[in-house]
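For this depiction, one protein chain was excluded, whereas all remaining protein chains were kept in their positions.
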Amino acid sequence: MSLLQEEREIILGNQYVEAFDFAEVEDFVKNANKELFISHHFKHSNKMLVQPRGGFPTYKKQFALYEFFVNANVDVLPLTIDSNTRLNDYKTAARMLRLSEENDVDMLNGYPLVNHGYRTTRNMITHFNKPVSLRHGTPDARLLIEQAIASGIFDIEGGPITYLLPYSKNFPLDKAFLYWKYVERVCANYSQLNEPINRESFGPLTATLVPPAITIVIQLLEMLLSLEEGVKSFSVSFAQQGSMMQDIVTGHVLKKLARHYAEEIGCGDASIHLVYHQWMGAFPMDPNYAEQLISIATVIASMVRADKIITKTNQEAAGIPTKEANSETVANTQYSLRILNGLPDITDEQEEEILTAEVMAIMEAVFNDPADTLWRKVFNCIKSGIIDVPFSPHIINHNQMITIRDDNKNIRIIKRGKVPIPDHCFDYEKAQCDLSKDTTSIVNDIIHDIGIMQ
Amino acid sequence: MSLLQEEREIILGNQYVEAFDFAEVEDFVKNANKELFISHHFKHSNKMLVQPRGGFPTYKKQFALYEFFVNANVDVLPLTIDSNTRLNDYKTAARMLRLSEENDVDMLNGYPLVNHGYRTTRNMITHFNKPVSLRHGTPDARLLIEQAIASGIFDIEGGPITYLLPYSKNFPLDKAFLYWKYVERVCANYSQLNEPINRESFGPLTATLVPPAITIVIQLLEMLLSLEEGVKSFSVSFAQQGSMMQDIVTGHVLKKLARHYAEEIGCGDASIHLVYHQWMGAFPMDPNYAEQLISIATVIASMVRADKIITKTNQEAAGIPTKEANSETVANTQYSLRILNGLPDITDEQEEEILTAEVMAIMEAVFNDPADTLWRKVFNCIKSGIIDVPFSPHIINHNQMITIRDDNKNIRIIKRGKVPIPDHCFDYEKAQCDLSKDTTSIVNDIIHDIGIMQ
Amino acid sequence: MKVVTGVIGNDIHVVANRLIDLSLKARGYEVFNLGVNTYLEEFFDAVIETDADILLISSLNGEAEGWGREVKALKAEYKGLDKLIMMIGGNLTVGAGKAEDIIPKYKSYGFDLVCHQIDLNTGLDMLADYIKEKSA
Partner (left out) sequence: MKVVTGVIGNDIHVVANRLIDLSLKARGYEVFNLGVNTYLEEFFDAVIETDADILLISSLNGEAEGWGREVKALKAEYKGLDKLIMMIGGNLTVGAGKAEDIIPKYKSYGFDLVCHQIDLNTGLDMLADYIKEKSA
């Protein structure tokens, strides 16, 4: 038995897991309907796929949510996991699930997939026969992913960096890399049986003044870590940044370099997709304004030529959105995509050049790290501040890079910290901003810039 | 006394008009606050001005509407006139106004400005101290415009073609030209006293598959007819057409040629502005979808770099919108304009070239008409079908031009009728469409194309 | 069969009228289209002149109700209109309104087929069914 298989058996031997039938699951994946595979839709659909967010504790409520989504003409269903499961606390999740079922109150902020088990969950997923995307935020997602794939969920979001730096204060980063290596391998293995399992990275990160160079580098690294384990279908992603042109340029550079580096490591046969998140930062309180913001995000996603868009609702600033609000967004986004015609195909050459140079310089610094494997190189670079994510709450993150917005609301790096932004790029970035102001004004600008969509 | 002044005295001697004090009105205009002049705002504001639609019969309701608009941060107030006044039926308007005032029901679909009189109306307009745009659809607007300017309304929409071909079945076109000549002269004369009075043409026409070449030609001709009478500030306009690229190209060509022809007739000193109408065609019934449509229109207006945007509401398909819906749209549009950042400045060279050639060919045909004055040339060209407006209900219009949408939803001319579209342009237009279909399929395509935003 | 069509009253919304013209022709009817801005008398005159089988009226701006009330009285003044199929469609009320209120009202005015905010093709299918039924 392989080492991986040994590890799988230990993981799946967890007391909260129903007996896992490896052969049956393999068989299920092999014969699963192609409609369930987002990789299949990416191949054959010529429209942008629309995916909302959402997860409820009970089977009944999740089922009802899906019915709403299907009525709203959804392309990809979400399955958002509760935070106990994210922390591998299946015991609490079980208790809360029972309470939710008995009292008809939601005691969990998502679907506790491990407790429901794959047999039950698979019923729901095959019933709707739409691709489902797993959204969690789990550093150790080994057990969760096994259950997800066994349930028919063939689109798996996350990664060791993007699910850690924005979401955690002190979970050990090195462990996260190892746990995700397991996930990649399991996905890669199952990918040989039918259409490939798709992996997706979480580009929005902290959704707060993250410069595109950092977003892209992290997208590329998570992609490489995945492809090198044999994954054949991968989605890189990013969220609306606040400037249409910067989004367009980011999309171009991300696509171009994803292809480039995939080929560099001999994985040119993998298919790579682009996912765009509607605004993920601080929302306006006014739901009418939030509606405009979402709608404009859809226009930009179309200009960016994204393959999939992940939606928000006009209730974002207020609290967790209802299923009605969520499905309204889906219907509205589909409508917007239908009426967006004659979109120009454009770029800004100079911006592309600068951004490409920045990304390649950081990537080179990562590759030049003396460690023996890619994940260790990346680990070292985060630790040393070569990769630095603005507003990450994680203790390992350096927080020395400072960004503000220029007059066109592009995010610009005005302090690079330890990130090896080439001098000519750094000079260009700073030249776009008014840096003659005193510190207080610059701090006020940053506060203003965080709230620009409010 | 000049001939014009004689005519003015006759017009203003109308029995339904309160005594018109020429000297007082002149004095008022001379000393009027610059804030009331949209031409002043065009000069000094660096944002797109936002103007809603709306008119109510009573002073009280109109006042309340303006309060709503001002709270929603409006830039330009509308004054929409009722249809009796549009047909110079001041008697009926007076009766309906009395009924509306007595019973608190709206018996008119707009504000009967002539009956209210300029003294009353001026109170309201100077109270709010915002520029007001007069929106009517009146072929003989002589009396109305006198009253409007005397009230402090310094932005006058309309024109002999654009207020006739979409709005009337058989009002005589030649008379419309003469009546509008009067309007232009009055505007020109008042323009010498303070900031210029702005004239605006109604570019949307029938809002139904009108090709940009026809829209632009009519905009240019109404502009020339106005400038040649001495008007110094003019807004050309058009409505969202259904393809972002076609809108951008239309905006470019319209601006460029407006400048060109203004200089050609020695009126290069006039200032020319661009106005964009949110979608004017068939709306979706679903107010959520209508909301998306309007919001996308704002994005396109920004891409087009319009100087002013005229808004619609999400109630358009249902009926006449409430003041709440109208002011919500204003607030939303202002918000959208605030968050639209980093918009690229683009065009499509080939499309611009084709469109420019079409417009110049039609303009040449108009200028080559043997008649002695521009208005007679234009009259002859409409009569002979050199200018042909799809879906005009007017008997003089030829209705021989047929248009459909190509794959990118650009409006394309597939039958040119008598319109002198140059051969290479016509070939280009047809080449974008699939014309191998049978007539029934093409008719179905046209029906589909009219409803593309539904 | 012969159809007289047009848009009633001071209504200049012509788009649906053009489509109706095209669609009726495509379905093999002989069409006499009076266009927009057409008054009730003009409709009945045209029916008599052309010996039409069907009168198909559109209204988009909601004003049809005012005209509807006069249909019966006016029709009675003409002779030989007993077999005329009368149909109306478009936007049959000012502002929002419910089909279940609107249809009986217009039927009481003398219309055989009432299509409030009903898509053209559906309406013309209804007409075909109605004709088939009547002649069966």
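Letters A, B and C name the chains as they come in the text, with residue numbers starting at 1 for each one.
In this section, a residue touches a chain if its C-beta (ideal position, glycine included) is under 8 Å from a C-beta of that chain, and two chains touch if they have at least 3 such contacts.
This is a predicted model, so every value here is computed, not measured.
S.K.: Can you list the shown chains that the hidden chain touches?
M.R.: Over the full assembly, the chain not pictured touches A.
S.K.: Which candidate, A:17, A:94, A:282 or A:374, sits in contact with the chain we can't see?
M.R.: Touches the omitted chain: A:282.
S.K.: Return the single residue from A:162, A:189 or A:208 that touches the missing chain.
M.R.: A:208
S.K.: Which of these, A:15, A:103 or A:440, touches the one chain of the complex that we don't see?
M.R.: Per the contact definition at the top, the residue touching the missing chain is A:440.
S.K.: One chain isn't shown here. Among A:16, A:59, A:367 or A:391, which residue touches it?
M.R.: A:391
S.K.: Tell me which stretches of chain A touch the chain missing from the display.
M.R.: Residues in contact with the chain left out: 83, 166-170, 206, 208, 282, 318-320, 391-393, 439-440, 443, 446-447, 450.
Assume only the chains that are shown with their structure count from here on.
S.K.: What kind of graph do the touching chains make: line, ring, star, complete, other?
M.R.: line
S.K.: Tell me which chain's centre, taken as the mean of its C-alpha atoms, is farthest from chain A.
M.R.: It is C.
S.K.: Quick check: how many Å separate the C-alpha centres of chain A and chain C?
M.R.: So the centre of chain A lies 56 Å away from the centre of chain C.
S.K.: What is the distance in Å between the mean C-alpha positions of chain A and chain B?
M.R.: The separation of the two C-alpha centroids amounts to 46 Å.
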